[in-house]
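Data first, discussion second: the structure below is written as C-alpha cells.
In this view, the complex is presented without one of its protein chains, the others remaining in place.
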Amino acid sequence: VEQKYKIATFGSHTALQILKGAKDEGFPTLLVSLKERKSFYRTYPFIDEIIEVSSFSQFPEIEEQLIEKNAVIIPHGSFVAYLGLEGNKKLKVPYFGNKDVLDWEGNREKQREWLENAKITMPKKFDSPDKVDRPVLVKSHGAKGGYGYFLAKGKKELKERIKSFPDKNYTIQEYIVGVPVFVHYFHSPLTGETEIMSADRRYESNVDGLGRVPNWELEPSYTVIGNFPITIRESLLPEVWDMGKRVIETSKELIGGGGLFGPFCLETVVTNEQKIYTIEISARIVAGTNPFIGGSPYSDLKYNEQMSTGRRVAKEIKLAIKEGKEGEVLG
Amino acid sequence: VEQKYKIATFGSHTALQILKGAKDEGFPTLLVSLKERKSFYRTYPFIDEIIEVSSFSQFPEIEEQLIEKNAVIIPHGSFVAYLGLEGNKKLKVPYFGNKDVLDWEGNREKQREWLENAKITMPKKFDSPDKVDRPVLVKSHGAKGGYGYFLAKGKKELKERIKSFPDKNYTIQEYIVGVPVFVHYFHSPLTGETEIMSADRRYESNVDGLGRVPNWELEPSYTVIGNFPITIRESLLPEVWDMGKRVIETSKELIGGGGLFGPFCLETVVTNEQKIYTIEISARIVAGTNPFIGGSPYSDLKYNEQMSTGRRVAKEIKLAIKEGKEGEVLG
Partner (left out) sequence: VEQKYKIATFGSHTALQILKGAKDEGFPTLLVSLKERKSFYRTYPFIDEIIEVSSFSQFPEIEEQLIEKNAVIIPHGSFVAYLGLEGNKKLKVPYFGNKDVLDWEGNREKQREWLENAKITMPKKFDSPDKVDRPVLVKSHGAKGGYGYFLAKGKKELKERIKSFPDKNYTIQEYIVGVPVFVHYFHSPLTGETEIMSADRRYESNVDGLGRVPNWELEPSYTVIGNFPITIRESLLPEVWDMGKRVIETSKELIGGGGLFGPFCLETVVTNEQKIYTIEISARIVAGTNPFIGGSPYSDLKYNEQMSTGRRVAKEIKLAIKEGKEGEVLG
C-alpha cells in the first residue's frame, strides 16, 4: 500500500528525520537537494532518490517531475522560508497538510485571533512603541530561525533601537520572564487524537553563550544553532495537552478544510508561577523534534517502536491510504 | 505472578513513567487522578484503570478501594506534598518503600545527620543570619518543586531579605558555586546492589532564562519546569556511586526497617575543582528521571531493555513476589 506514493521533502531542517521515518514505514523516499548538499545526503541509504536544484526557489520547475513520480511533499520550515506563503499555496504536487492554515499562521493578527479564541494565554501585544510600559521583544515579520529579534527593557530603549532596525514590519510583544519550552504535537484527523510527541529547548547563538562571558554587555541574538531535548514537569502536561487540543478544535471552526492537522508546535515561555505563555504556533514539523529521531520520552510511552515526528507523519499517510482517505490528509 | 498486585500511583510527577514501567513488567495499573487531568491520562493505554478524586488530599477516602483491588502504591514527590509526612505514614495500602525513612528525610537536622554520617560532603549550615560570612542559599522548609528559595551574597543582603520572606521556618546554607547535578540511584534490598540509573539537570524558571536577558537585574527564582538529560564525567562516577552506597549503608544503621531502598536522588553541586557537594536527598523517584522513560545512557549499560527508574521499581516488586519477599519491599 505504501508503494503508492514516494515521500519527498527539501534537503534541510528535518529532512533526515522525515525520510528516515518514511522509510521505516515502508515508503520509497525522494529528496530535493541543493547541489552542494547532495554528497552529504547521499551517505544516508534511506534516501532512495535525489533531485538536484541550484536553489529551493527553483522548486516549481521540478514540480512536474515530482507529480509524475507520485511524490507526496512533507513541508517543513524551509518551505515557507524559500517558497513563501503564496509559493506553498500554488503547489500542485500532493502536500501533507491543510494549506488553508498557512494564511492563519503567516499573519500575526490572524494567528493571535486563532490562539486567543482557543483560550491560549499570549504575551500582551503593543500596537505602537508609545504604549510600551514594560520589557518587550521586537520581532521582524517572517523572521526565520530566530534571526531578527531584539529585546528592549522599556519604551526609551525600544524607541532608540527601533530606529536602526532594518525591518519596518515588526511586532512588539511583552517580554515574558521565564524559560522557553517548545512543545511538539501531532494531531491525527483520522483518529481524532492529539498527542504530545516531544519537547525541546532551542540552542541559540549568541544568547546561550552570554552566560559564559560575564559582564561584557554583549548584544544578545537568537539564531537557532541546535536543540536540547527536555521533558516537562508532569503536573503541567495535562494543561499543555489541552492547549494543543483547543488549538485544533478552534482551527476547525475558524479555518477551512478541516483545520490544522499533522505536526505542530507551540512555542511557550513558562514563568516561575508555572503560567504558560504561548509566543507562537508553527503549523508543521519543527527542528526541535530532531533530538528525537530515535523516539522521545513521550513517544516511548505510546509506541513500541522508535517514533519520531517524521515517522508519525508517514504512519498517518499510510493509514490514510489504507482507509482510502488520502483526501483528508493531502492538500 | 505479577497479577497478584496492581501498581498504583497519583497522576502527577512521574506517574506516566511508573505506570508504563509497571505495564512493561506485566502488572495491571491503576491511577488516582484529579478530575481535570483524567482525559489526559486516559489517552495512555497502559493505564488500565483510573479512580477520580477532586484533590489528592482526598486520598484516605478511597484507600479502602485500593486495598480491595490489591493495589501497591508507588510514592513520588506529590505524595509528601499533598498528604504530608504523617499522611504518608498512616497509609494502610501496601506502599513501595520504607516509611521509617520519611522522618529522616523530612527533618533537615536528621537528614544532615544521616548524610554526614555517610561521609557525604554538604554545604556549611548557618544557625543564625548573624553568623553568615559568605554567599548563602535560604530555603523554606517543605519548599516543593524549587519554589521558596533565595540567594543572598552575604550577611547584609540576607538580613534585609529575610524580613520579607513569607516562611519563618527556613534553613541557611552556604551557597556552593558550581553546577547542579542530580544523580538518580536505585538500591535493591533483594540483591544488595546500588545502581546509578541516570542524571539530570533541572530546568528552572526564571533562573534559567536570566542568562538570556542581559543586565536586567531580575530576581532569580527556582521553579522546576522540566529536566535536561545529562551524563557525568566518568572519572567522577566511582565516587558518585560510592556516595550512593554509603547513604544506603548508613541508613541501615540509623533508620529502622532495613534503611533506605528503591529509587533515591542526591542533589549535588559540583565545583570547578570537581568537589561534589550534596545539597539534599530525595528518598524516592524524582522527576529528573522523566527524560529517561526509554532508558538512559547508564541503564543502557546494564539492561537489554528500556529500563526507566519507574520500570526498575516494578521489576523489584516482581522479584520480591517471585521470591516470596514482598514484606521486604512493601511498607
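Labels for the chains are A and B, by order of writing; each one numbers its residues from 1.
In the analysis below, a contact is a pair of C-beta atoms (placed from the backbone, for glycine too) under 8 Å apart; a residue touches a chain by one contact, two chains touch by 3 or more.
All figures in this text were calculated on a predicted structure; none of them were measured in a lab.
Visitor: Looking at the whole complex, which of A:6, A:20, A:139 or A:187 touches the chain that is not displayed?
Guide: Result: among the candidates, A:20 touches the missing chain.
Visitor: Which listed residue (B:36, B:49, B:109 or B:242) would be found touching the missing chain in the intact complex?
Guide: That would be B:242, which touches the missing chain.
Visitor: Determine which one of B:230, B:255, B:281 or B:317 touches the chain that has been left out.
Guide: Touching the chain that is not displayed is residue B:230.
Visitor: In the full complex, which bits of subunit A touch the chain not displayed? Write them out.
Guide: Touching the missing chain: residues 12-16, 20, 36-37, 39-41, 43-46, 78, 145, 147, 203-206, 208-209, 211-216, 218, 221-229, 287, 290-294, 306.
Visitor: Using the document's contact rule, name the residues of subunit B that touch the chain not shown here.
Guide: 135, 151, 153, 175, 177-181, 193, 195, 199, 201, 207-208, 210-211, 217-218, 220, 228-238, 241-242, 269-274, 295-298, 300-302
Rule of thumb we're sticking to: only the chains that are shown with their structure count from here on.
Visitor: Taking the mean of the CA coordinates per chain, how far is subunit A from subunit B in Å?
Guide: 34
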